[in-house]
Structure formats: C-alpha cells, structure tokens
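Next up is a structure, given as structure tokens.
Note that one protein chain of the assembly has been removed; the remaining protein chains are unaltered in position.
Going in written order, the chains are labelled A and B, and every chain counts its residues from 1.
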C-alpha cells in the first residue's frame, strides 16, 4: 500500500526509534504567519534590533512555533490513529532557532499501556527536534491514546515510564544566551515588570479574547505540516461525536501564549513545558480567554541575567477569566480547554 | 496590576511623549501576507527587478502596510479605550522601508478636548515611525475619541491643534528616490497612464469588489500587532451596539488602495495622507468597492521624474461605485465606509 495508514497501538514496540519525515527549514515567512495567526507581541521575537541589544545574534523563532512544527512531524507516525492527546511532560527548549535553520524530529517509544477495553492503548514517546547542525533544539515527552487495529491482537507488556512532574530550574536556560539586563529595554518590550515583580500565588487575568475561525486554525495546523484529519475534514467530521472539525491543541497553546503577553510581557522565552492537558475540545467560533497563576519563582544557578517563573496558564472558551475558572474537584470548570504548566524566562 | 488597561482620557497630558512598545523587523513574510490579504499588483512593490530598473535598490515595502504596522504600535497606549477613530491629517511617508528594516513608533500628545457629555474626550497625537538607523520613515497625526475612566474627573485645559488640511507638494517625494522614467516599463507596471494623463476633476470607478472574511481582517490586524479588542472578540461583541466584530479601519484603507490599482496602476507610492474618515463601520461579509476623484495634480519642485496626484478615494460596502456615491449634504451616501484624501506619486 502506497498511502500511510498510520500506526495502531499494536504496531509500537518499547524502545522503538522513529525517524520522522519532512525536515523543515523555518523561515521569516513562517514567523510572519505565526504573527498574523496569533498576534504575538513579545519583542524578542518581533525585532532583530531588540534581540541584538539583548544579546541574541538575531530575533529567535517563537518557542511554541518551534514546538508545533516539531510536533507536526511526529503526527503521521505517532498519532494518526489517536483517540486523544493525553499529556506532555519534560519539554525542554534547548537552543534558540533562527530563520534559515532546518529542524527534523526523531522519537523513541518509552512506554506502552493497553486499556482495559482492549480497543485502545496509551503510547508514550520522547521526541527530539534537531537542527541541521545536529544540535538538539527541543526535547519532550507526550502520551496519546491510540486505537488498536484489532482488539483481539495481543498487547505488549505494560510499561509506564517515570516522567518528571516538572523540569528542574538547573536545567532551564540552556536555550537562552547570556543577556544584558541593561540592554533590555522595558519600554520597547512592553512591560515594566521584571522577574522580581512576580510572586508565587499571584494570579493574572490576561483579559483579551480571541475568536478562532476555521481558516485560521487550518492555516496554522498546515503550517506545522500536521496531517491529523480531524482538523481538516468537515465532511468526515459530520459522522463524528462532535459533528465538526476539532481545533489542534497546539493552536490553543499558541493562542494562550500570545494572550499571556498581557501581564507577562517580559516572559521572553519558554524554557520548558512541565505538563499540559487539553481538557476540553475547541471549535471554530469559540473565543479563547486565558489567565495565569505563578506557581513558583526560581533563580537560575550561576546566572544573574534571567530568572524563571513557573506558570500555570488556563485557557477557556467563551468565558472571560476575571474569576480565574480552573480546577473544580477532580475535574475542571466546564469552560476550561487547556491547562499548561511551564517555565518562562524573564529578565532580572 | 500586570496587565495593560490602556489609557483613559484623563491619563493624557499635552506634550506627553509616548515611546511605544514592540519594535518590528518587517520581512518578506510580511510582504507576502499583505499580497495574499489584499492582492495588490503595484509592480514596484511586487518585483525587485522592476524596482531596480526604476531606481530603487530593491522592492520597497507597501506604504499602507508600513502605516498599519506603525499604527498598530500606538494602539495599546493611545486607543485601547477608544470609542471611535475620528481622523487623520498630515501623514507623510518620509523614506522607503525594505525587508529587513526594523520600525519603532513614538507619539506626542498634541491636543486634548473633553466632550460636553463628560464621558469621553478627544486625544490628538502626532506619531513618528523610525527605522533602526534612527531615520524617520513615517510621520502622521490622528485623533480619537477616548473614554474617561471617571466622568467626574477634572478635564485638562482644552487644546485643539492646528493641523494641515493637506500636505504641500513641496513636502512630497522625500520618500521616493530619483526615478528613471525611461527605466519605468508601463507594460510591466500594468498601466499605460502616466502623470500627464490625469486631470483634476476626473473620476475613476475601480470596479472590483472584495468580500472580507473574519479570518482575513483578523490575520491582517494581528499582522500589524494591533490589539484593539473590537476586532477579535466575538463573544464580547455580542453585547456591543453592532453585536459582532468590527473590521479595523486600516484594513479598509489597505483594501481600497489595492482596489485603486485598477485605474491608478502607476500610482506607485503613497506620499502622504491628508485626511481620512472611517465614515461607517465594516463587518465580515461586506463587499468593499471603491472609486476615486483626482482632486489636484502637482509637479514636484525640482523633479522631472515624478508628479503628484491628490486623490480622494471613497470606499463603499455592498454598493458598486459606477455612480460614485459620496458626500450627501452634511453626510454621506449610506454605503460609504471610508473617505481618504491622499497624495500619490506617479511617473511622468
């Protein structure tokens, strides 16, 4: 068969290495498209002059854009037959990426767990994105519920990997060159608040709402060369549970990150993603809002230029976040679509 | 508070200087996006070879794209709490901008006028866009009706600035290098008509209609890093007067400029905007048409390569412009959405 049916649960083997297809040279065109789709205003990613004054050779590519591009490469092999994307852990942004760099992805199967129903199983992968000089730029784990081709097929031995609950502060900052805090212009950055102005427990409502259109999420997801059919095929979607196209979860992550500029404007880099849950699906016509809680602040050992903030951002649909809707008991407020636990780097 | 509430009328002071955030390196990606959103066919902005043959080092960035990018930087400080964008005056395009240039914006408050209602006031600003070599590329005035935070708050002394009704021809052309009229290829430009073929009083119906989609105006407005909520939040818009998202006026200006190619194909540069009024709001689903009247023709002192045409372009929604709908009494034909009075430069 010439077409790609994707892998089913029983096709995966513990320790299997998957070299994903479709290396991608990231260009200024991709950067502009991401700006048009998400409206990000982080100055470091907006202007070469600002980036150079801060200590970068040029404006680096947005971290979540990089994440989504790398993620897209894994879809044809890992999640074409997925039922649900369950979670992320230990994502580390290891090295800045610049327009002109080419990224590729490789994954290792690090866990497998059949479900009692026999119809699905959870596949755990660790994925690494690499640039064309062979340097790792991104490293993350995710797990996804994948269909079985044949419910009667024997299941592999169960192995659930131990994954870090959070990336340790000592591991942050690798991806960020030494910055000159006196070369960082808060006025041009758009925020008067630096690392020392944030405290654990603090909550920030990001205020703005972004209504997502079908064309927008499709353009974004295809920009990532992500092929998952549920995002693109309205005809087939008519017969699904929701009856319509589903928005790719990474599009919601990118939207929330862009909304978070309002309140976290100096959070210039995402250093790591500790965990994330796509709590509820989003569809075109939904308006996304977001709020964040500072979970923790951390100095970076040996560095005086940056500090790290551990942030929990909650994104909702059709529900402004003045009241910070979030976890309720074992579940969530019904409007919650995303919970993301991540470290950002901020000038001191 | 970490988020930006924007300024209210009583926050502004006459003479106040505002350094806006978010410097922006304009790239080929931005140019492509503008082409895809507006379909502009002006040859100077379309091809490096054409531009070089005409005397430019490379294809310059579209003037209205530059205007919208600079304007976007002022929104978080000037018009986040605006009720209406009232007008423009004395906009001058001072220097060509090329992909790779970074632009920043600074504004000065040049006027303040409280409204009798006490709930709003008019703020007048002069904004300058500068490239990363510190050279001014754009200079304009605009005034906007801004809400008061507290109607009872005392109003500043009234000062309404004197603004030019039009930019004098002697001030045009700074932004346009000396062209070689024999190096200008009308066939490749797409128009057989040069400066001497236009006469004051002449009217041109630009014929084509452009139906605007939600995704398109959102992509454009975010490309400009313009954060005004009324363009993006359909959920909040349900409770507004119009019940839906409003299209950013600069998107209509850019649409009208692109439509004007049909009839003004050799109007290769916008040199200045004398004034503009967003007469009526536009919404997704509206089809924009446009027509122009040549108000004046002017030689540029000391230059034989270019002449200037003063143009009034009217854009309408859902109303073709064969009959040139425009001013009616003290108001306008109900289909009019924009009136723009501007100078273009055209090869002689």
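Assume a contact is a pair of C-beta atoms (placed from the backbone, for glycine too) under 8 Å apart; a residue touches a chain by one contact, two chains touch by 3 or more.
Given the structure is predicted, the values throughout are model-derived calculations rather than measurements.
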Next on the checklist: Among B:31, B:103, B:176 or B:347, exactly one should touch the missing chain; which is it?
Outcome noted: B:31
Checklist entry - Where the complex has a chain not shown, which of A:10, A:214 or A:305 is the residue touching it? => result A:214
Checklist outcome for this item: Had the left-out chain been drawn, it would touch chain A at residues 2-4, 19, 21-25, 27-30, 32-33, 76, 99-100, 102, 104, 132, 213-215, 218-223, 225, 227, 229, 232-236, 245
Checklist entry - Taking the full complex into account, what residues of chain B touch the chain not shown? => result 27-33, 35-41, 43, 46-50, 59, 187-191, 193, 197-198, 202, 204-211, 213-216, 219, 262-265, 285, 287, 318, 320
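The working rule: only the chains that are shown with their structure count from here on.
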Next on the checklist: How big is the rotation, 0 to 180°, that puts the C-alpha atoms of chain A on those of chain B, in steps of 5?
Outcome noted: 120
